[in-house]
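Worksheet for the structure shown next.
A protein chain is absent from this complex, but the other protein chains hold their places.
Then we have chain A:
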Amino acid sequence: MSHLALRQVTKQFGSVKVLHGVDLDVRDGEFVVFVGPSGCGKSTLLRIIAGLEDASSGEIHLDDRQVNDVSAADRGLAMVFQSYALYPHMSVRQNLAFGLENSRMPKTEIEARVMEAARMLLIEPLLNRKPGQLSGGQRQRVAIGRAIVRRPGIFLLDEPLSNLDAELRVVMRAELAALHKRLAATMIYVTHDQTEAMTLADRIVVLRDGRVEQVGTPLELYNKPANRFVAGFIGSPRMNFIDASIARTERGSGLDIGGKHHAAWGLDLPHGSPVTLGVRPHEVDITEVEAGAMALEITLVEQLGAETVLHAKTTLGGAFTLTSPGQGRFLVGDRIGVALPPDLHIFDSEGQAVSRR
């Protein structure tokens, strides 16, 4: 177990800057997930932590020791790669033992650790096979086993589940969570899948274009997204965004949504300033067309059994998604109204969340 601190870490490839001063603290035993769209720098950040890339500037501290100039081998971390990167010419046993042999561990100790990891991951019968003879899920386990036997300070996992099929991904996700609990290890996990991030993480780090957008527990991010990007990235189906403006009347502050007035309190912005409203698909209630804050026309109905996902367009032309519990009878072309929840997410013209008094 180790803790990690990043201070103003930047990375530049030639003239392209991929990380713009990342600050982050990862505590002992914490499961931190880096999430963001592709190209946001999350894998690069992980490789910098691993020591496989050098940071262009900034400091990396591992257990209160600055490790910028310490090689990957000597940082005592282990990494699980997206492609698994198993050594194809070695058996599973040799794959697991390779890292231990390199640190000149006695043979009996190596054997004990390999067997322990194999038992934990249920890959004992596969020890003498070559990676080429394993299925995707089995390779995944071996790749994780290779990290476990090292007993690293921090596990680094680079999109480890992205090569598995959907069903196996759910299973492995649960196993990873169980493994984290069992090993009580510090883990840093990179993914572009917000569901993985939400289910696994103690804390999520949302990255965009080389900048940290928000750090927090999954529910913090879900309930109080710091900006429009985080709000749109976390949660499935995606949050809806509606253009509106502040309307101050004699009765107090409110919102002007497509000409309709919507009460909202505690807003400090001047009259007329444009804002974006964020509404999660399941937070709205379906009403009669006239009674709702907005009128919608359904364009697609997805029946999932337990709930119904409706894709619709607003009278202003924007897209809107909402869910309705149960198996509602909706048809494409139906017109419905929606009532907005009292605690809307409101973002200013810069995309930052507007705090309420």
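Note that in this section contacts are C-beta pairs under 8 Å (C-beta built on N, C-alpha and C of every residue); 3 or more make two chains touch, one makes a residue touch a chain; residues count from 1.
To be clear about the criterion, contacts and distances are computed from a predicted model.
S.K.: Given the options "PQQ-dependent dehydrogenase, methanol/ethanol family", "Carbohydrate ABC transporter permease", "Spore coat protein JA" or "Cation:proton antiporter", which would UniProt use as the protein name of the unshown chain?
M.R.: The correct option from "PQQ-dependent dehydrogenase, methanol/ethanol family", "Carbohydrate ABC transporter permease", "Spore coat protein JA" or "Cation:proton antiporter" is "Carbohydrate ABC transporter permease", the UniProt name of the unshown chain.
S.K.: Which of A:102, A:217 or A:315 sits in contact with the chain that's absent?
M.R.: A:102
S.K.: Per the definition of touch given earlier, which of A:7, A:27, A:61 or A:130 contacts the omitted chain?
M.R.: A:130
S.K.: Which of A:163, A:195 or A:276 sits in contact with the chain that's absent?
M.R.: Answering carefully, the residue with contact to the hidden chain is A:163.
S.K.: State which residues belonging to chain A touch the missing partner chain.
M.R.: Per the touch rule, chain A residues meeting the hidden chain are 47, 50-52, 71-74, 77-79, 81-89, 98-99, 102-103, 130-132, 139, 146, 150, 163.
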